[in-house]
Structures are given as C-alpha cells and as structure tokens.
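Yeah, one chain of the complex is gone here, protein chain that is, but the others are all in their spots.
Entry: chain A
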C-alpha cells in the first residue's frame, strides 16, 4: 500500500492536483522526504515532529475540556455536588458524552475548514501542503466557549487562515498567531457569543432551566464576575487549579497545562524562557496592582478595585493566561527568536495580559490581545537584541588588545563588524 502510494506520487509529480494528493499521503504515512526549508526549521528533524509533540501536549486539555463541559452543565442544572468525588461526579460517561457531542463538532469544523483552505492554497500555489494548520486546528476548539455556533467558527477559521497566514505566504511567514487571529476575529465579530455569563456552559444560551426553578443557567467565568465587582467567588483555589470552573474548552485545567508545559520544555519544542518570563511578567504586574491597593491609593468604590486586589498569583489560575503563555506565546514562528528577546517578549506578554484584564473590563480575557500585540513587536525586539549584541562585540573589539601583523588587518576587522 505504502509503496504503491509512493509510486503514484512519483508518477503524478508536477500535475495540478499533485499537492493535494501528496498532502493526504504525508498526512497518513511517513513521507519519503523530510522538511527542507521554512523560516522556523532550526533542527534536522521533520516539522511534523514539532507539530505532533504540541498536539500530544494538547490532547489531555481537550479530553479534560470534554468532561468539564458535561460537568459544568450538570452543576448548572443540579447544583454543585456536596461531596465532590472525581470519579463519581466528574469523570463520568454522561459528562464525557455531553462534551464529546459539543466539542467534537468544533474540532471537526476547525480542521475541516482550515485544512480545506490549506489544500486549496497548496493547489493554487503549486507547492506542498503545509503542516502549519495541524496545531492551529487543535488550538482553536480549545480557546473558544463550548457553545460557539459552528458557522461562526467556520467563518473565523477561514478568516484566520487566509488573512492571518496565507496572505503573508503561509506557514512560517505569518506575523500573527493564526489561532489567536481566529479568536480575536470571533471576539470582535460576535462579542455576545464570546463573553458574558451564558456561553461558557453548554445549553445556557438556549435557556435550559434549572430543575425545579425558573432560573436560566448562568455560568460566569471567574474573570467575568471579578470584572463586575463580585469578590466572593464560589470556586475554591483547588477548583481553579484542577480546572472544575467555567471557561473556554481547554483553558480551565491548570495542572494539565502545567504538565503540557513540562512535556514541551523537556522535548525542547517550546521555549522555557518565554514560559518562565511570561509567568514572571504576570506576577510582576499583579504585584504592582496589589501594592497599589495595599498602599491605600485606590478607593474601594473604584471599578478596578476587585480586579486589582485579586491576589497576584491567582491571576495564573484563572482565565486563559496559563494556556496562552504555554501554548500560544511559544509559537516559534510568531515569537522572538533570540534568547534575550524571548525573555523580553514573554515578560511583556504576562505583564500586559494582567494589565488588560484589570483596566478593560470589556475584555476580561487580555491574554489573546497581549500575545497578538507582542507578535507584532517580536521582530522589533529581535532587531534591537541583535543590534545590542553587535554593539557589545564592537566595544569588546575596541578595548581588546589586538596584536596584528599589519595595521591593515585591524581596519579590515573593523569594516567587517561595522
């Protein structure tokens, strides 16, 4: 079978539909050639290894998200169980089925539309299909609310892939992270479906009612209720850490994100510098806000009071900050490339995420805006890091004692480095 496909591939080389056929072929089998170009290839391994590793790190989040979708609907209808037990209340088949039936369509639409466009562009441009969408397609369902209408997701994916990526030249050439472009498009195009207290619980929009009462389900995210000034949260810290809270599909479970981060760091796929500095940046901004509140500079009636007095380290436990820093900020294409640049880039992402969260209650989730902004600035950061390095080395050259054979060599050295 495999040999036959290889023969077919060679036979039809150069034909119009060849890229589409090759795409299917490489997707199903190991190709007989590996990636040989691309802006982000820095090692000898195939680009697909990178992609597959990230997807492997994301799968636990996806499966948890499925259970959580069912669980959130269950507690919205029946109230929270009194003695929570992981196996009896959370990891149940009924929870999983609810999640499967709501989230699997999101995954299918995301991959169907996205890969369809990739195939189309591969045929138009006449080059091999790019693997870039494999990770994006997995990220997209994880960063949207469970009840996102499928047609909206389809439009957003088409927009994100075409405007966010293909117009710049495809995988490896894009300035902005495509998954976040898709999220931003959804947020600005259909704000009522991306925020508020209805969208995070499956069925809430259609007005499923609580058993025995007329109240419709309401499942506000923690950040959402904080932005509205509610400071007594109904979720404990361990709920936040393990992820039994409402939110976008994949962002809730911080422990799985942490495991994913460790996995990515140890497989050397994601940059630990960006992750660590991102966390530091978020903590720093949180500490500044806490400091302002502790110093008594902010009156309690201020609309920022609740969010600013939120303990700094808990910012990492709510919303998509952790997910964004681990899986989105570390995108090797859109992030900084230099090591020092990575520190600056990550730090500013964390710093600004918390700042946007606090100062703009309209965008309770600041992390996607912060990462998109820093995506734009990443080349500038790299530019100045490289320039700084050149300057440092020039200085070293100036102060160094050089023993040249002739004075000409000094001049040629200087012109080389200038």
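By our rule, a contact is a pair of C-beta atoms (placed from the backbone, for glycine too) under 8 Å apart; a residue touches a chain by one contact, two chains touch by 3 or more; residues count from 1.
The rule is simple: contacts and distances are computed from a predicted model.
Protein name for the hidden chain, per its UniProt entry and selected from "Sigma-70, region 4", "Na(+)-translocating NADH-quinone reductase subunit D", "UDP-glucose 4-epimerase" or "Heme ABC exporter ATP-binding protein CcmA": "Na(+)-translocating NADH-quinone reductase subunit D". From the options A:190, A:305, A:359 or A:377, the residue with contact to the chain not on display is A:190.
Screening A:81, A:149 or A:311 for touch with the missing chain picks out A:149. The chain omitted from view is touched by exactly one of A:59, A:86, A:104 or A:167, namely A:167.
Not every partner is drawn; the one left out touches chain A at residues 149, 151-152, 155, 163, 167, 185, 188-193.
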